[in-house]
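Working notes, structure below.
For this view, one protein chain was removed and the others were kept in their places.
Letters A and B mark the chains as written, and numbering starts fresh at 1 in each.
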Amino acid sequence: MAKKFMYVNRKPPYGTIYALESLEVVLIGAAFDQDVSLAFIGDGVYQLTKGQDTKAIGQKNFSPVYSALGDYEVTKIYIEKESLEERGLTLDDLQHLVWEDEDDDWAEKDSIRLVSRAELADVLDDQDVLLSF
Amino acid sequence: MKIALQINEGPYQHQAADSAIQFTKAALAKGHEIFRVFFYHDGVNNATRLAIPPQDDRNITAEWVALQKEHNLDLVVCIAAAQRRGLIDEDEMNRQGKDANNISEGFRISGLGQLIEAGIEADRLVVFGA
Partner (left out) sequence: MSLLHTVNKSPFESNTFDACLNLAKSGSTVLLIEDGVYAATTGNSVADKIKNTTDINFCVLGPDAQARGIEGKLAEGIKVVDYEGFVDLVAEHDAVQAWL
């Protein structure tokens, strides 16, 4: 039986390597047919902002990779509502992440699930494996 | 119970590796199985055999190696994270045309799939990091 894997992302991109190397695990892990979800909490929400441009800091901009997660069947992306609000952000500031549902005539569906702390606490509590970065 | 560990930080800079070693010893003493220890991020630096800590300090790599020998631990270094940081074994040295290698005995280099597999196969995954 598939286990529930959650990747817990709490760090912003570029300042440290955690966000990038977490994404690398997600992409590899997608091949294992587990029940995968991602959580973005605290500064982790900054990983998903639109308009990232890293040319002038000499690092690779890996933010486009998030929009490919749907193709890897990573379709459950939880964003903590309070974390967005504390940072003066709304969903409009984040990339619009979608996946295509093959059981529903390839209908395009939202991957992002904006959840309250209380809801996210329930989701965390339900996981079998929590990978922290 | 089968327990897997993920180590995200290098030795000395952060306590993560020390905590993981103490945890590993306690878990083994209590009769649990350590399914795998997976070294990721700067945690790959735990595997260098070239570190020379002062004589009155602990030698973290040597402690891992001693545990590995005594308990046949599976110490796995993430290949992508290791290559990025200049940690390579003899095979990688030859494949990449490098003039040296630095991975200690007792560790093996492998892919990120080993971390996912540890999550699947072990009863618990415990992460130590910064």
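FYI, a residue touches a chain if its C-beta (ideal position, glycine included) is under 8 Å from a C-beta of that chain, and two chains touch if they have at least 3 such contacts.
What you are looking at is a predicted structure, and each value in this text was computed from that prediction instead of being measured.
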item	value
Given B:25, B:58, B:85 or B:108, the one touching the chain that is not displayed	B:25
Touching residues on chain B - with respect to the absent chain	1, 3, 8, 15-16, 19, 22-23, 25-27, 29-30, 32, 124-130
Chain not shown, touching residues in chain A	8, 10, 41-42, 82, 117, 120-122, 124-130, 132-133
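By definition in this document, only the chains that are shown with their structure count from here on.
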item	value
Interfacial residue positions of chain B with respect to chain A in the complex	6, 8, 40-41, 80-81, 111-113, 115-117, 119-120, 125, 127, 129
Of all residues in chain A, those that touch chain B in their complex	3, 5, 17-18, 21, 24-25, 28-29, 31-32, 34, 128-133
